[in-house]
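Shown here: the complex without one of its protein chains, the others still in place.
Now for chain A:
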Amino acid sequence: MRGLGGTILANLPRMIPGAALILLCQLAGEAIAHGTGWPLPGPVLGMMFLLLLLLGNDLLPEPLPTPSVTGAADGILANLSLLFIPAGVGIVGKLDVLAQYGLGLAVALVASTLIGLAVTALVFAGVARLVGRDGEAEDAA
């Protein structure tokens, strides 16, 4: 972790263009989501835009180098856990609702999460076996 953190710090100035591109994609996504009233969330649209930009770059005769955007993205994704702390601390303001419906919410959350995990993984593995592309991914690098 320390190695990664050091790399991120050393590369911080070079990541500014990448960070700007990520924000630009989100901005475009939010503008379209709010402008059209689509139910699609702005950041998800932004992710699709960034993916299209990266795929489009591959099609160029000489693709542009992308270390700035990949560095910024890897840096933020390496610390994904941090981003959920503020929302989690919000639990202090909702203790009354949690106490009132505590048992029901606990049963609903635990059962639905286990069901969601199991159904997703079993359907994924089952369909993968059906279409004959089972097993571990090859280009894991």
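As a working rule, a contact is a pair of C-beta atoms (placed from the backbone, for glycine too) under 8 Å apart; a residue touches a chain by one contact, two chains touch by 3 or more; residues count from 1.
Throughout what follows, contacts and distances are computed from a predicted model.
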- Which of "Sulfate adenylyltransferase subunit 2", "Amino acid/amide ABC transporter membrane protein 1 (HAAT family)", "ATP-binding cassette domain-containing protein" or "Putative murein hydrolase (TIGR00659 family)" matches, in UniProt, the chain that is not displayed: "Putative murein hydrolase (TIGR00659 family)"
- Query: Looking at A:P13, A:G35, A:P61 or A:P86, which residue reaches the missing chain?
  - Reply: A:P86
- Message: Need a quick check: the contact residues on chain A for the chain that isn't drawn.
- Response: 1, 19, 22-23, 25-26, 29, 39-44, 46-51, 54-55, 69-70, 72-74, 76-94, 97-98, 101, 103-105, 107-128, 131, 133-140
